[in-house]
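Working notes, beginning with the structure itself.
With one protein chain held back, the other chains of the complex are shown just where they sit.
Each chain gets a letter, A, B, C, D and E, in the order it is written, and its residues are counted from 1.
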Amino acid sequence: MAETWLPSLKTPDPQSGFDLAVKLSRVAVKMTQPDADKRTKMRADYENDADALIMVSGVVATHFQTIAAANDYWK
Amino acid sequence: MAETWLPSLKTPDPQSGFDLAVKLSRVAVKMTQPDADKRTKMRADYENDADALIMVSGVVATHFQTIAAANDYWK
Amino acid sequence: MAETWLPSLKTPDPQSGFDLAVKLSRVAVKMTQPDADKRTKMRADYENDADALIMVSGVVATHFQTIAAANDYWK
Amino acid sequence: MAETWLPSLKTPDPQSGFDLAVKLSRVAVKMTQPDADKRTKMRADYENDADALIMVSGVVATHFQTIAAANDYWK
Amino acid sequence: MAETWLPSLKTPDPQSGFDLAVKLSRVAVKMTQPDADKRTKMRADYENDADALIMVSGVVATHFQTIAAANDYWK
Partner (left out) sequence: MAETWLPSLKTPDPQSGFDLAVKLSRVAVKMTQPDADKRTKMRADYENDADALIMVSGVVATHFQTIAAANDYWK
């Protein structure tokens, strides 16, 4: 991943900040398992696993906290 | 999800902030599993699974922390 | 839950703040599983499950962090 | 638990703050499972379960964060 | 690990901060299991385990929060 994918934590509004949080949660998975085929295979599993989806939601929540702070809560 | 669903983190009081935290925890699940039928199917499972409900409660707690900070704790 | 159950995050002291944290951890469960009978049934399970109790304790810890900040740590 | 068990988050030093964090993690368990006999029974299980002990350590970490902030990190 | 591997939490931009967060999440594993052969063996397991990858992503999220704060969110 040599290209720039995270130039800034600033987003125009909370909703795009939430999208960025989802993205960050996925990038960390990608950096740990760079093989796209294996990720696709796993996706079939966790997409239908409530526990896994809730865990993903928890990771997004932590990233959203960071992004919200970075944007001064879009005050 | 092109429509605006998160215009602001501001809420009139703590209780509506808590409602928003619950909403955020659900949206992240929705963004990871966009198929409503599959989500409904899983809901039947995790609704009766204490561990899953506690995990959901944990995600809500993280989001509520963010929202409370954004509202200066409704001081 | 139309009634007001969370008018403020302010509490007179740390201990009542801790009680409120426990309450918040339970309300999120209630909002995800509104059926009281099903919750009672699950309670019988997780009350004797160390892992579940530790997870609950973790959710309480996150809420207590928020409430402590809201009360300026009762300084 | 009508008696006062948490009059303050202030502690004289980091180590006693850590002790308090351990205490808070246990109180939340006690408030969810008030039956001492059942807790003793479960203790025999989780005391020898690495995963449970690590989870406890995680709850302590969150409480210690709160207590450290309340004491201005004992600067 | 006597050599210097973490001289600073400062990074030039968010993306390199994210890389550092991934590194921190791995170093803690390394410090708990210093045997490289055993880690390689385990890697084969968790790389194909969605739950484990999501958990890794959660650890990265916490570290990224710290690093982002250390860099004043690269404002």
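As a convention for this text, a contact is a pair of C-beta atoms (placed from the backbone, for glycine too) under 8 Å apart; a residue touches a chain by one contact, two chains touch by 3 or more.
Treat the numbers as computed from the prediction; the structure is a model and nothing was measured.
Which of the visible chains would the unseen chain be in contact with across the whole complex?
Touched by the chain not displayed, across the whole complex: D, E.
Pick out the residues on subunit D that sit against the missing chain.
Missing-chain contacts on subunit D: residues 13-15, 18, 21-22, 47-51, 53-58, 60-62, 64-65, 68-69, 73-75.
For subunit E, which residues reach the chain that was dropped from this view?
Given the touch definition above, subunit E has residues 4-9, 24-29, 31-33, 38, 41-43, 45-46, 49, 51-52, 55-56, 58-59, 62-63, 65-66, 69-70 touching the missing chain.
Operating definition for what follows: only the chains that are shown with their structure count from here on.
Can you give me the shortest step count from subunit D to subunit E, moving only between touching chains?
Minimum step count, subunit D to subunit E: 4.
Could you tell me which chain lies farthest from subunit C when each chain's centre is the average position of its Cα atoms?
Centre of mass proxy via C-alpha means gives E as farthest from subunit C.
What is the distance in Å between the mean C-alpha positions of subunit A and subunit D?
Taking the mean C-alpha position of each chain, the two centres sit 31 Å apart.
Measure off the straight-line distance from the CA centroid of subunit C to the CA centroid of subunit D, and report it in whole Å.
That gives a centre separation of 15 Å.
Would you pick out the residues of subunit E that each touch at least 2 other chains?
none
Which of line, ring, star, complete and other names the graph you get from chains that touch?
Contact map by chain: line.
Which pairs of chains touch each other?
Contact pairs between chains: A-B, A-E, B-C, C-D.
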